[in-house]
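Apart from one protein chain that is not included, each protein chain of the complex appears where it belongs.
Order of writing sets the labels: A, B and C. Residues in every chain begin at 1.
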Amino acid sequence: MSNVESDQSDKVRKWQQITVISPYSRELGLRLHGVEPGWCVIKVLPDERLVGNPATGVVHGGVITALLDSCYGLAIFVKLDKLRPMATLDLRIDYLKPATPGREIFGGAVCYKLGHELAFVRGAAYHDSPDDPIATSSAIFMFTDGPVIALDDALKLLEGFKP
Amino acid sequence: MSNVESDQSDKVRKWQQITVISPYSRELGLRLHGVEPGWCVIKVLPDERLVGNPATGVVHGGVITALLDSCYGLAIFVKLDKLRPMATLDLRIDYLKPATPGREIFGGAVCYKLGHELAFVRGAAYHDSPDDPIATSSAIFMFTDGPVIALDDALKLLEGFKP
Amino acid sequence: MSNVESDQSDKVRKWQQITVISPYSRELGLRLHGVEPGWCVIKVLPDERLVGNPATGVVHGGVITALLDSCYGLAIFVKLDKLRPMATLDLRIDYLKPATPGREIFGGAVCYKLGHELAFVRGAAYHDSPDDPIATSSAIFMFTDGPVIALDDALKLLEGFKP
Partner (left out) sequence: MSNVESDQSDKVRKWQQITVISPYSRELGLRLHGVEPGWCVIKVLPDERLVGNPATGVVHGGVITALLDSCYGLAIFVKLDKLRPMATLDLRIDYLKPATPGREIFGGAVCYKLGHELAFVRGAAYHDSPDDPIATSSAIFMFTDGPVIALDDALKLLEGFKP
């Protein structure tokens, strides 16, 4: 493995731990797939518990929103290169086509503008490529009061809490 | 129990079966709370598996979206007084305040315009009253190809499938 | 005229001056129609310069957005009972039916939540009633740096600037 690939897989390993801090993310089985400043990707595996319509097997729209919401948080942390408390202010999703039952779904996002108080993100959910999306989305997050913490320090804290 | 109350609880009992057809709705523990043409309400009970931020215990935003998405489907069926295949076209959520950890969350919605192909809905998530919302939301649904079926007929079909 | 009616028309007269401070609002011919904490209404008169599609005579969608944007500013000022610098953060409009050519269009709005930094608004554009809307809408505004000023003081300032 080259240095570049080694760095990349190291980043993924670290950010994956952040991704699964949320119990709900663990429930959905979210897995970090890739981390680039320009596009952060989390995937969700097919699971019959996540189905919306049992007649078609298509995943529930709420799973896609949760996937994108998690991508957004990650994309903002990656852009900041820190963890900082924040909350979703608003979020919009356009559904372009149904997800294909039984297939992995990728959620990708980028924080395209970072301000003092606000972060603007956009993203998409897809099977093969963001150019053929299941859904497109954008959102605004607002930073709230609380400590700003570097990724490595956050991971050390998590280490400290492991039984 | 009066005739009115009896009708109301009969409606709730019937529509509850429709609400939990979706495996994902069952996973989230969604429960039908009330059915009026002007406002349909589904609730989600506190559950540590649905938590977004373990530090605060606040529920994941994706749970609220899934709750509202389910309310929207119900509100449209109730307005139509039939079940009809449809898909979310787009959805917007504004988050006004964090949900209180450990409390039930109600999702309420109404279909305020029904067209030949489209249904326009709005809703809110709240603890005590839609006038003090955790989140407000609106969405557009599009009817897709497939059979239109009366509620009682749908319930008979479900009966037929029970083991 | 009773005291209540006199107060109401006095309020309208004062807020009308604020409504037309914006050159663009004057260009569109926006006129304040009513001011209640629960619903502020501005109207736009039919004008062939505002037409979007010359084949149908239907007003351009951008006029409706500008109308609603102005209503939102007004609704927030009325809720605050002060003028305060702010900017639109985001805005969504759903178009339910085309405006009828040649008819007045009313824009109504209410600020349903006011925070320290943010104001949440919703509104509708209509001919006869907000229950039969041309468009429904919601938006979030953010307060920016600058002086907060009471309505009467703002009007005195405007008086001072008249040639």
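A few points about this structure:
In the analysis below, a residue touches a chain if its C-beta (ideal position, glycine included) is under 8 Å from a C-beta of that chain, and two chains touch if they have at least 3 such contacts.
Nothing here was measured: the structure is a model prediction, and the numbers come from that model.
Looking at the complex as a whole, the chain kept out of the display touches A, B, C. Checked against the full complex, the one of C:41, C:76 or C:89 touching the unshown chain is C:89. Residues of chain A in contact with the chain left out of this view: 92, 94, 96, 112-113, 120, 122, 133, 136, 138, 140.
The chain not displayed touches chain B at residues 89-90, 92, 117-118, 140. By the touch rule set out above, chain C reaches the unshown chain at residues 21-25, 27-28, 48-54, 59-63, 65-67, 69-70, 87-95, 98.
The rule we apply is simple: only the chains that are shown with their structure count from here on.
Taking each chain's centre as the mean of its C-alpha atoms, chain B lies 33 Å from chain C. Centre-to-centre separation of chain A and chain C, using mean CA positions: 38 Å. In chain C, the residues that reach two or more other chains under the touch definition are 92, 140.
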